[in-house]
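Note sheet for the following structure.
Complex shown without one protein chain; remaining protein chains in place.
And then subunit A:
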Amino acid sequence: MQIKLWLNGKMVTEDVAADMLLIDFLRAHGCFSVKRGCETANCGLCTVFVEDKPVLSCSMLVARVDGKKITTLEGLQEEAEDFGAFIADQGAEQCGFCNPGLIMNAIAMFRENPNPTDEEIIQYLAGNLCRCSGYEGQLRGIKAFLSFKKEKGGVC
């Protein structure tokens, strides 16, 4: 079946199988930030935006996103670098495997709730698993990023 979608701002038209998952489509198009980490839809590593909402690309048929706008980390380089540095500063990035998924979901959170409490941060990012850390470093990184943005007076 033929589908058309916008991947990081570019229009892509392609013939796909009925059971092709979005994650496989994205990786076939060079978006290697999108990772398969668990096979059980609970690690968050495959997070991408469909129409600006974060979803698990491992559980979504590409057929379902026909006509939609898809954004991966590759399409958010500036925002990702900006925020990623704060995570790295805390030494929270160890193997780095879970980082793209976490950054995607954190960006979604900043857009939805620019002033989250600690509890809201933990709640929002609970679906992003990290096997190296205890999440404390990431939380510190997020808070440091938020207060940096606040000082600059900008919105995230």
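Quick notes on this structure:
We take it that a contact is a pair of C-beta atoms (placed from the backbone, for glycine too) under 8 Å apart; a residue touches a chain by one contact, two chains touch by 3 or more; residues count from 1.
Criterion: contacts and distances are computed from a predicted model.
When the unshown chain is looked up in UniProt, the name that turns up among "Amino acid ABC transporter membrane protein 1 (PAAT family)", "Cobalt transport protein CbiN", "Urease accessory protein UreD" or "Molybdopterin dehydrogenase FAD-binding" is "Molybdopterin dehydrogenase FAD-binding". The hidden chain makes contact, of the residues A:Met60, A:Leu73 or A:Leu146, with A:Met60. Contact with the omitted chain, checked across A:Asn8, A:Ser33 or A:Thr47, is made by A:Thr47.
Within the complete assembly, A:Gln123 is the residue of A:Gln77, A:Gln94, A:Gln123 or A:Ser147 that touches the hidden chain.
By the touch criterion stated above, the residues of subunit A touching the omitted chain are 1, 18-19, 21, 40-42, 44, 47, 53-56, 58-61, 63-64, 105, 108-109, 123-128.
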